[in-house]
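My structure is below; once you've seen it, I'll send some questions.
The complex appears here without one of its protein chains, the remainder shown in place.
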Amino acid sequence: MPLPPHDPDYAQRTRESFAGQPAMATLGVSVAEVAPGRVVLAMAHRAELTQQHGFVHAGMLAAALDSACGYAAYTLMAAGAGVLTIEFKINLLAPARGPLLRFEAEVTKAGRTISVVDGRAFQHESGRDERKLVATMTATIMTVTGRDDVRH
Amino acid sequence: MPLPPHDPDYAQRTRESFAGQPAMATLGVSVAEVAPGRVVLAMAHRAELTQQHGFVHAGMLAAALDSACGYAAYTLMAAGAGVLTIEFKINLLAPARGPLLRFEAEVTKAGRTISVVDGRAFQHESGRDERKLVATMTATIMTVTGRDDVRH
Amino acid sequence: MPLPPHDPDYAQRTRESFAGQPAMATLGVSVAEVAPGRVVLAMAHRAELTQQHGFVHAGMLAAALDSACGYAAYTLMAAGAGVLTIEFKINLLAPARGPLLRFEAEVTKAGRTISVVDGRAFQHESGRDERKLVATMTATIMTVTGRDDVRH
Partner (left out) sequence: MPLPPHDPDYAQRTRESFAGQPAMATLGVSVAEVAPGRVVLAMAHRAELTQQHGFVHAGMLAAALDSACGYAAYTLMAAGAGVLTIEFKINLLAPARGPLLRFEAEVTKAGRTISVVDGRAFQHESGRDERKLVATMTATIMTVTGRDDVRH
């Protein structure tokens, strides 16, 4: 079955849904870019996000990458659809020292029910091109339609 | 090669390292139980941890489960060793409504370098036995020794 | 929405579908047990299944565990439904020397569309109770209904 027709308001819809996630405000995550099938989020290293060695906690990286992946899939969904993470896997490649972190997610496969999204977390300094890959994620995302809640 | 001899101070060492994770304080996560090869953490549903439907964000569940898994492995490590999450995978099974969440992690295999830990997140009400499984995690944890940093 | 009513012919249906997988015959995998939400498969170590050190190849373990997980979910599906693996993750814990291997899968969550199944691979000797855990898997399985093919 084909994908639903593209929603011309995908960017506004995505930014509004993201703004409705208090967890992202708690982590200081903001939207850097929204395109069809692609979302980039940004976060700064802050002490309250760290683990016992002063690096950003793997779980905090996972939270930001999960949101990036879910919203990348959401950009391709029809208006009125809901987005649900079924599962994700993250590999931690290097300590996340910051000072800035960037979470880039792109849809690898958009399906009618199931989408697969790959995400990458980079650390970099302000105003510099050089950056380092600190984590990769693959997330399986479900499109939820026609139900009042989001149970699967 | 055999595992290092058991550290009799594992519980205190684990609680101290956990206390050194500001990220866990930010999420309101506390230690409920420490035993050899097993750690249980607890968290309450709070608005600042939620996603757009009012449930605890998958990433916040992942952060707490990751800490539970890492510290479950840490209980079996020698004094002086460091703990590092290489990767984890989480499946989200039901919306995390709370009001209370419990994260139980048990070591499935303790290796000299690599340990595998399985974790489960449950939601329940205060003082009630009934509970619901909301997420499962498998984490691959590395024992770091003899190096000043925690790069792998 | 509730799960469909239990199919009384689940065991025969499961065994018949399994018999229709030539890949399992190629690997020498047979059905050891079928129960609601649980399937156990068995395989013997053979030279043509091994990697460069003489142990059973991780991919061969994954193939057998994937079938065990998929069919464990299938036992709980309605007659006429199809089963599809969306994704799985496997951790390899010890070299699979055999001589016998047993793959046990149990449904952790049966959903209307998505089920999550956990599997474990053990090696043991014939007629002995002692056994060793060699691999663990978590698989996400989709129920496919009302479509002629199995695309998702």
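By written order: A, B and C. Residues from 1 in each chain.
To be clear about the criterion, contacts are C-beta pairs under 8 Å (C-beta built on N, C-alpha and C of every residue); 3 or more make two chains touch, one makes a residue touch a chain.
What you are looking at is a predicted structure, and each value in this text was computed from that prediction instead of being measured.
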(request) Pick out the residues on chain A that sit against the missing chain. (result) 89, 91, 93-94, 108-109, 116, 118, 133, 136, 138, 140
(message) Touching residues of chain B against the unshown chain: what are they?
(response) 86-87, 89, 111-114, 116, 140, 142, 152
(message) Touching residues of chain C against the unshown chain: what are they?
(response) 17-18, 20-26, 47-53, 55-60, 62-67, 82, 84-92, 94-95, 149-151
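Heads up, the rule we're going with is that only the chains that are shown with their structure count from here on.
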(request) For copies chain A and chain B, work out whether under half or over half of the interface numbers are shared, and give different or same accordingly. (result) same
(request) For the Cα fit of chain B against chain C, please give the angle of the superposing rotation, nearest 5 degrees. (result) 180
(request) Report, in whole Å, the distance between the mean C-alpha point of chain B and the mean C-alpha point of chain C. (result) 28
(message) Nearest whole angstrom, what separates the Cα centre of chain A from the Cα centre of chain B?
(response) 22
(message) Counting only residues that touch at least two other chains, what does the list for chain B look like?
(response) 89, 91, 94
